[in-house]
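One protein chain is absent from this view; the other protein chains keep their places.
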Amino acid sequence: MSNELRSRLFEELDSIQFVDPHTHINALDPTSSHLGDILGYHYYTELAHSAGLTTQQIEDAAESPRELVPILIEKFGCLDNTIQYSWFSEILSGLFGIEEALDSSNWEQIFNQTESQLGAPDWCDQVFEKSHLKAVFLTNDFDDPLAGFDTDRYIPCLRTDDLVFHLGKPETVSRLNQASGEEVTNRQTLDKAIEKLFEHFKANGARACAISLPPGFQPESIVPGRAEKAVDAILKKGIQADTADQAAVSKYVFWKLAQCCDEFKLPFDLMIGVNRGVYTDGVYQGQDLYDSRVSLIQYRHLFNHFADVKFPISVLASVTNQELVSYSWIFPNVLTNGHWWYSNTPTYIEHDAAARLEAVPRNKQIGYYSDMYKMEFALPKFNMYKRILAKILAEKFVIDRRWTETDAIALGKQVLSDNSESVFGF
Amino acid sequence: MSNELRSRLFEELDSIQFVDPHTHINALDPTSSHLGDILGYHYYTELAHSAGLTTQQIEDAAESPRELVPILIEKFGCLDNTIQYSWFSEILSGLFGIEEALDSSNWEQIFNQTESQLGAPDWCDQVFEKSHLKAVFLTNDFDDPLAGFDTDRYIPCLRTDDLVFHLGKPETVSRLNQASGEEVTNRQTLDKAIEKLFEHFKANGARACAISLPPGFQPESIVPGRAEKAVDAILKKGIQADTADQAAVSKYVFWKLAQCCDEFKLPFDLMIGVNRGVYTDGVYQGQDLYDSRVSLIQYRHLFNHFADVKFPISVLASVTNQELVSYSWIFPNVLTNGHWWYSNTPTYIEHDAAARLEAVPRNKQIGYYSDMYKMEFALPKFNMYKRILAKILAEKFVIDRRWTETDAIALGKQVLSDNSESVFGF
Partner (left out) sequence: MSNELRSRLFEELDSIQFVDPHTHINALDPTSSHLGDILGYHYYTELAHSAGLTTQQIEDAAESPRELVPILIEKFGCLDNTIQYSWFSEILSGLFGIEEALDSSNWEQIFNQTESQLGAPDWCDQVFEKSHLKAVFLTNDFDDPLAGFDTDRYIPCLRTDDLVFHLGKPETVSRLNQASGEEVTNRQTLDKAIEKLFEHFKANGARACAISLPPGFQPESIVPGRAEKAVDAILKKGIQADTADQAAVSKYVFWKLAQCCDEFKLPFDLMIGVNRGVYTDGVYQGQDLYDSRVSLIQYRHLFNHFADVKFPISVLASVTNQELVSYSWIFPNVLTNGHWWYSNTPTYIEHDAAARLEAVPRNKQIGYYSDMYKMEFALPKFNMYKRILAKILAEKFVIDRRWTETDAIALGKQVLSDNSESVFGF
């Protein structure tokens, strides 16, 4: 009975159109050109490496999709248990109509077939339609011109990691100068340049500012004198500056971004908890891990100070999810946002989403985002989420709390679809 | 099949009379006078604030129940997913016989109807009976006269947060002087005053000493000389005293309380993990959060030293529950106690209670307490717990371990009811 109920709820959830509130889509090249683009997603290269392919083998093959695909396939026998592998299978069946598993005997034929499907002029529209997508958020570098695409379908989002954590690199400052039209020489001109970025993004339909943060980061306001000294040091010495100055600049810029979010009325997406480059010999994008010993108490000053800024928050580890639930239940400006990266697997999604659905106001939960680089991944990732959401609604609401199916579906629709639009202001 | 089994077990558990081993009931005014008392519970004001009502709106309305209720109702559409909202629904149906949801169209009529029901002379007895309650523990300030109520039904419990953490406030010392009849001027008289409190509480039927503790607290014995200096500093300078002295006094008083628990044979309820006032602009009682990075290893000296004191322990975050399970399995004097506050939602209760039931001796688990401020909340909160307990017993014991239903119910009865009585010594 429970399984049939889950299926019914899934069907209803699956009929809903929605916006994907966080992706890494390149609006000028949103879809894959061939299977190599799909299997080049870091989940497949890093898992294949973890299972035994060397980084060298993968990098050597990465230049040519017809070399990369067969060497990855060699490792499918070690990976087909993973949920990430299931995304690939569901892309094959859901978007290409291919029910067979890819293997060494059929890959070339399937490569060719899918390449031709991917080349169809309306492929991208097909993907949007089959995925029930209305629009997707982008992750734009701060110096992105935001030109040449439909900003109603591809919604700009200002990504700010470089400004906060890599201002010591000369190229960051020169990119900032160029993008803002300012000449950054001190704290004042830095402020001005950042404001210019917000003006540019806001004028081009940006709906959010976003950043990923390491577990040790603790935002706080830096007094102007201290900030000036630190900014001067960074501009002069770059990454040779004292670590104390670098840390002060990070905090200063972060706080400035929050001020701009306040002024320009943009939600500030915080993605909390990643350590970059932990595995130094890993494949591209497969080097980052984390220390799960992080607490949202580190953000208390931020949440208290910026009462009018919405902070949709993603946490990297499931052990931080209860804090996220509690902080979202107490702070009006803290919202739950998706299931990020290492927590984007069914066991953790189910535990974390269930806890949110029963304790956080329903208008403050952004259920899911795909985090995808290529449009083809929206379908399987959101389907995974919708199946879990249907399971939770079936078991925890319809069965345990005797909700009607109609009410359960309405709750599902709100976290899957409505809140993305209300929070980011459509 | 599993659902029917759960129902059968729930029915059996629901027929059991029990004591609620931790509440904030005012024995002189235990029940609500009107819906405003019920909806004034911090869960509703903080969730409504989180969903968009301002603190100011809530505080302005709080003076008058007929203003508070309708503004809270405005936000029910954002909160009706929460388990806390379900408690309110179950109060309406289970205690007042009202099956409709409260909304802007019917609230005044329901307010009036329930006000009249609440005014019945036997209302409190009705609530005890419908809730299957035999008695409830109180949370008494250390200077509570403990007079004017039936201490068999309302069981005194000495709450000690003020003594440990706020001895630097002049009013704490003057309240202590008055309550104890001592003149606290140094460590010796402080000790004596505390002993007097225990004598008073013990003489009036107190069954426990209790305290809530921040995540950073680490109990240890303070040598007399150090303690004397620190107590002198606090008595002289109050909250202007050195933080080191304040910390030493907190540890000293805490240790003294444990000594008194030993001497007076009272269990010492520890509620571990809350940071007070994290959200400074939150509503009343809706400002406290936590840092989940806490470990029971911080309490090793305490548990080793006071082998004869029972420590029923509540942890704020589910991520600490496994430590609680393990420490209760190893230390004879450590017991599991309820599901506290931010962990008092079904997903966390189920995960945490299941882990306890399979690894902690069954005589050392106090299953649940309501933590309520008004008697009407025992019914829905304990019903929530009993449903989860029935689910765990059904799935993990009857199905997975092939227990008989009779044996499963006996285990449920022990953690729901028997242990509260044996641990606190009825």
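Residue numbering begins at 1 within each chain, and the chains themselves are lettered A and B in the order written.
Keep in mind that, in the parts below, contacts are C-beta pairs under 8 Å (C-beta built on N, C-alpha and C of every residue); 3 or more make two chains touch, one makes a residue touch a chain.
Keep in mind the model is a prediction, meaning the values are calculated, not measured.
Remark: the omitted chain is touched by one listed residue; of B:Thr160, B:Ser180, B:Thr320 or B:Asn337 this is B:Thr320. Note that of A:Glu11, A:Glu59, A:Asp80 or A:Asp242, the residue touching the chain absent from this view is A:Asp80. Note that of B:Phe217, B:Phe303 or B:Tyr369, the residue touching the chain absent from this view is B:Phe303. Set against the missing chain, the residues B:Ser328, B:Ser343, B:Asn383 or B:Ser417 yield one that touches it, B:Ser328. Across the interface with the omitted chain, subunit B contributes residues 1, 293, 295-297, 300, 303-304, 307, 319-320, 322-323, 325-332, 351, 354-355, 357-364, 396-397, 399-401, 411. In the full complex, the hidden chain is touched by subunit A at residues 3, 46-47, 49-52, 75, 78-84, 86, 275, 278-282, 286-287, 289-293, 317-319, 342-343, 345-348, 351, 387, 391.
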